[in-house]
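One structure below.
One protein chain is absent from this view; the other protein chains keep their places.
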Amino acid sequence: MFIMFLPEEVLDEKIRRFLEGDIGQGDITTLLTIPHGIVVEAEVVAKEEGIVAGVEEVSAFLTNLGFEVDALVSNGSGVEKGTITMRIVGDARTLLSIERTILNLVTRMSGIATKTSRVIEKVRDAGHKCRIACTRKVAPGLSYFDKKAVMLGGGDTHRLHLDDLVLIKDNHLAIIGDVGEAVKRARKGASFSKKIEIEVSSEKEALDAVEAGADIIMLDNFSPQRIRDTISLLKKRGLRDKVFVEASGGINELNIVEFAATEVDILSLGEITASTRALDMSLDIVKITEE
Amino acid sequence: MFIMFLPEEVLDEKIRRFLEGDIGQGDITTLLTIPHGIVVEAEVVAKEEGIVAGVEEVSAFLTNLGFEVDALVSNGSGVEKGTITMRIVGDARTLLSIERTILNLVTRMSGIATKTSRVIEKVRDAGHKCRIACTRKVAPGLSYFDKKAVMLGGGDTHRLHLDDLVLIKDNHLAIIGDVGEAVKRARKGASFSKKIEIEVSSEKEALDAVEAGADIIMLDNFSPQRIRDTISLLKKRGLRDKVFVEASGGINELNIVEFAATEVDILSLGEITASTRALDMSLDIVKITEE
Amino acid sequence: MFIMFLPEEVLDEKIRRFLEGDIGQGDITTLLTIPHGIVVEAEVVAKEEGIVAGVEEVSAFLTNLGFEVDALVSNGSGVEKGTITMRIVGDARTLLSIERTILNLVTRMSGIATKTSRVIEKVRDAGHKCRIACTRKVAPGLSYFDKKAVMLGGGDTHRLHLDDLVLIKDNHLAIIGDVGEAVKRARKGASFSKKIEIEVSSEKEALDAVEAGADIIMLDNFSPQRIRDTISLLKKRGLRDKVFVEASGGINELNIVEFAATEVDILSLGEITASTRALDMSLDIVKITEE
Amino acid sequence: MFIMFLPEEVLDEKIRRFLEGDIGQGDITTLLTIPHGIVVEAEVVAKEEGIVAGVEEVSAFLTNLGFEVDALVSNGSGVEKGTITMRIVGDARTLLSIERTILNLVTRMSGIATKTSRVIEKVRDAGHKCRIACTRKVAPGLSYFDKKAVMLGGGDTHRLHLDDLVLIKDNHLAIIGDVGEAVKRARKGASFSKKIEIEVSSEKEALDAVEAGADIIMLDNFSPQRIRDTISLLKKRGLRDKVFVEASGGINELNIVEFAATEVDILSLGEITASTRALDMSLDIVKITEE
Amino acid sequence: MFIMFLPEEVLDEKIRRFLEGDIGQGDITTLLTIPHGIVVEAEVVAKEEGIVAGVEEVSAFLTNLGFEVDALVSNGSGVEKGTITMRIVGDARTLLSIERTILNLVTRMSGIATKTSRVIEKVRDAGHKCRIACTRKVAPGLSYFDKKAVMLGGGDTHRLHLDDLVLIKDNHLAIIGDVGEAVKRARKGASFSKKIEIEVSSEKEALDAVEAGADIIMLDNFSPQRIRDTISLLKKRGLRDKVFVEASGGINELNIVEFAATEVDILSLGEITASTRALDMSLDIVKITEE
Partner (left out) sequence: MFIMFLPEEVLDEKIRRFLEGDIGQGDITTLLTIPHGIVVEAEVVAKEEGIVAGVEEVSAFLTNLGFEVDALVSNGSGVEKGTITMRIVGDARTLLSIERTILNLVTRMSGIATKTSRVIEKVRDAGHKCRIACTRKVAPGLSYFDKKAVMLGGGDTHRLHLDDLVLIKDNHLAIIGDVGEAVKRARKGASFSKKIEIEVSSEKEALDAVEAGADIIMLDNFSPQRIRDTISLLKKRGLRDKVFVEASGGINELNIVEFAATEVDILSLGEITASTRALDMSLDIVKITEE
């Protein structure tokens, strides 16, 4: 089955690697204390309110391991404290040995989705419609899962790789020197299938970038006021419709509404994926069957 | 070279996989905008105060890629806002394509070390000497890096795998039923090289566990008062010296001093690794040399 | 070093896997017939005219294996029959055991680059400037190398993955039914960082797609005349500048000029990567040094 | 199930890697446009005449992914334009995300089988019975699939690895100097389980090789006339029955009958696997079921 | 299902790699001689007396490959010459191509379990109850399987990794110099979850180690008499109950009873895993069904 972004078989390989990293030579506790052949029923329960993410990923993995899984909430839906998200039936030993691996995945993803959703709600409540995006500031190796969680929380995934968007940043410009020249080089060589974005640090650079043909400009560390001024300038020059305007740097959950009020198109926040709080969830065995 | 826990060659393989996950078919931006053959000097700068972790790991990876790296602070040392932690000299294109991968690693690890250190300082400042440990609530696949960061922040790594400690938890007990029986089973089968720990939920279970020969008991979701009561009971029975007492569940940065005041041996906090805030750091190109 | 798209370390891993696939338990011929410790100088020679690609990739791999490599032509440059492209000095046994692996890579890539370049030249000679792109019809597992070769031959790489462009094709439409609806769905959910392309099979669908906001339309199996008609229609409606027009299906080296004459923006040909002829090259040992 | 050369489990791992290379972080098009839970029936249709190869491989992979697959033609059988080769029923999203990977595999393999078969037919039609073999000039990483396709087209796979035949080539001889000495070294050290073959460049070397005990001689770049002369010489010396004679170099589809007419045992052609034309096939969704 | 130490999915990946190493590009014999679609029933038969180990591992692997497997003896149980350990029904080609891989695993593991069991029986028959442990002297890459076999034979697995016990050995001491200092360093930095063991070479070192807080001391190359003397000394100092005493070095099947008579807690023997004799077993096809 296709799990949102990835077919199950590809996903399964990723999660198995996580398990291998945790399990070492094997779960000695379970081996020593739990007899062979016991079947249990367990529930994954949310212990606080939030948006659940990772249910599909974890269900697919469990199913491949031979468990019967009943997902009671869908990926991306809200839960209350006490909501049962999944019901799992299968071999006790196996379940105990993978419990932490699956909880670590689903609680991290749910934490990210919850935060993303909360930020977006603030912006929507204040009446703004700009997109909220994450960045590449993910946990190493977890790009797929972190970005998927952002998407489930209603956010924009931004780049998925270094190969899917030309994004010229400050360090590129430290070498190239000139915004217009940088866009020109990218324009010349980039595949037609890719957009071109560039980070700018002044209104002048913003204009240069748009005139050179950038599809997106990223206003880096601009205050809300400077964002407004830049957008005004673009409007005056008749360029506003030719470009997406992204603001990034120094934006967080507290100040985001101020930024959202600037008519910017996209606000991107590193902290959505870099400062994460796992949503509290537990796996509870609720029934035991001696086989 | 041996990087704390792991030889460089093994570590290098892990970090390369992170890079592969990020880079996809390649860094098109760098390819299109940066000429071949440019050598740059760059600095990795802390943008806030904290404890730096991951410098050795990242330095080893960079050295293998052919960079000259000068680590200006050692793993686990404190930095101020503005401290330069590493100076890197090498191929511009390569550096730009790996910048985010290495920053994601070093900022996550530094964030974890900083939080660990801050928690421990609170406990030490209040005059207590119990150990602060993390749990297995790490980001999937990042066990080595998260636990290493905890260690660099002064914390105890607890289990590294499911194979290095017998730890009987609530879900095992849901099946076995009896604490004494559970310890007995483990005692009988476990290698002499392993300790045996068990989660208990009452004072009676604590006594039973110690009498059955547990090396460590984990008081799960006990209030500070109940922890004190349990320890008193162990003392009264002459069992206090035979066992390590760990408390876990509901402990966080705010209430930890209360828990530390109970004469408990170890306090373990899931949030050290599960609710992380990356330490803000940036990589800045400071010099360019046309080769 | 950064090899066009990929850092050397990532690339090296890919090529090592090719070698492992070829070598099995080892090169018994070389082991049995060539003494230990012989150093040779060898040349990689083009045996026909063409565009060379893969030289950087192979050089990086050889350097990592301890060879001195002198690349005499740069990736993407033209060679005559007899041109020496690389001079290699190092351990005889190792060189003999990897000879075929590196030749298979460099001759395939050069063959693709040569064909791409020849097609583009025909189009340019006829005075047209549309881009020539490849498709995802690559050899399994060789996407990076095949697309890199297209780029070195002057072509456009098109998508590198399924994650870097929304491209709605006939089989998607078989399910969704309506071109406008398909674009609308994509528009709603796609990241701002991605373009949206859709295959159309009639002039009406072309209009619908552009009006629904497609960035690129792919005219699938249109004759040159129908392409012209469609573009005219777009012009008449004032939509020509809002969209890239790609034509695909039934285009080959023989008829491409007819298609290029239609004012289309991009012509994509599966056969560039799916019907390949390796450029003839050989590796010749030219000097032997007993160590 | 055993798929000709490999058990399904081993094969499945290989194809999954191809898919991972193509899919990146996931198929965004399918995710955005195709609802969850749709089941489709699709057909893989030959769009030109040829020999089909890869059907078993692809069927095994699809079955593992949960598809029902009905292979309507067997591996290695001939198809007409329009022949339906497989009927596939299963999850729409998954099928769309793997369509290109499986088509790239089956069309490449079928192209190779078709060419091999056509060459052999020419030789048989002219009344000759020498074997037609491929070489190690395969696409990097595709040795198993390319050689399997040759076999399905009726050809001889030649070496599968560097470890299954001692084959002394020009570059070995550039170091060893003498054909007889080379065979002698190989004879002395080679396992009894391996044959010994050597490339020769003159009639005298051919004689020397056979006298030194070579099991197979490869006449490298010999004209049909020189091949005849060499074989006559071997006959005269009573050595013809002691050795297999292979001719290689400069043989192609056009001139092969001339070579086949020489009483040579084996003709090997690099171009069978190095100059490939994928057989045109498409995957068409023919029925949709809303689940 | 959980196979003693490891979940089936993790185990399956390990065994598949063994198969890949053996099979190369495929089993040509089976391909050429056995028709497609034949189903066979086979038995794995012990050809000598011993303890069988690896049955669960191999059964799990076979089940994943689609075989019906009936394990007639459980892991760790004794067999006579002629005992049928497993009955397997499934595809003939696949079975023939994996026969040697599964036999190599099950015969090696059974050989190790048999030897371990025999050594322990000697010790038990002589009336001693010390534990018999293996060391890390396993075959490269086979740590999981070798240690599992020891466990099934009744032995103690000792360390599973370098991360699950602090074990200070002679080469560490060659650098640190002093036993007390070494234990002190370990004590200070080690996680509470780990035991600390140290190799000692004299009675004095033994005392120092225990006083410094070692949990286990390893008497390295001590004669039975010296072991007795050391234990007496520990008793005299009231330290015997504070420490596990392990003896290692020069202990083998012939002299083990002498060592066991010393009141030592653990005897460890490298030869259990380093000098192995595979238990003789064969796989016999007993019934054939043309499908």
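Letters A, B, C, D and E mark the chains as written, and numbering starts fresh at 1 in each.
Just so we're on the same page, a contact is a pair of C-beta atoms (placed from the backbone, for glycine too) under 8 Å apart; a residue touches a chain by one contact, two chains touch by 3 or more.
This one's a predicted model, so the numbers in the text were calculated from it and none came from an experiment.
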| item | value |
| --- | --- |
| Option touching the unshown chain, where D:Arg16, D:Arg93, D:Lys115 or D:Arg159 are the choices | D:Arg159 |
| Residue touching the undisplayed chain, where the options are B:Pro7, B:Pro35 or B:Gly82 | B:Pro7 |
| Selected from E:Leu11, E:Leu65, E:Val79 or E:Leu105 as touching the chain missing from the view | E:Leu105 |
| Contact with the hidden chain (one of C:Thr33, C:Ser59, C:Ser97 or C:Ser117) | C:Ser97 |
| On chain E, residues whose C-beta touches the chain left out of the figure | 15, 17-18, 21-34, 38, 40, 42, 92, 96-97, 99-101, 103-105, 107-108, 111, 136-145, 160-169, 171-172, 174-176, 182, 185-186, 188-191, 194, 270-271, 274-278, 283-285, 288 |
| Footprint left on chain D by the chain that the document does not show | 5, 131, 133, 156-161, 163-165, 191-195, 197, 216, 244, 246, 265-266 |
| Contact set of chain C toward the excluded chain (per top definition) | 16, 19-20, 23-28, 30-31, 36, 64-66, 91, 93-94, 97-98 |
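Throughout what follows, only the chains that are shown with their structure count from here on.
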| item | value |
| --- | --- |
| Shared interface partners, meaning chains that touch chain C and chain E | A, B, D |
| Same or different residue numbers at the chain C/chain D copy interface, by half rule | same |
| Whole-Å gap separating chain A and chain E, where each centre is the average of the chain's CA atoms | 44 |
| Chain B residues counted as touching two or more neighbouring chains | 23-28, 30-31, 97, 160-161, 163-165, 191, 194 |
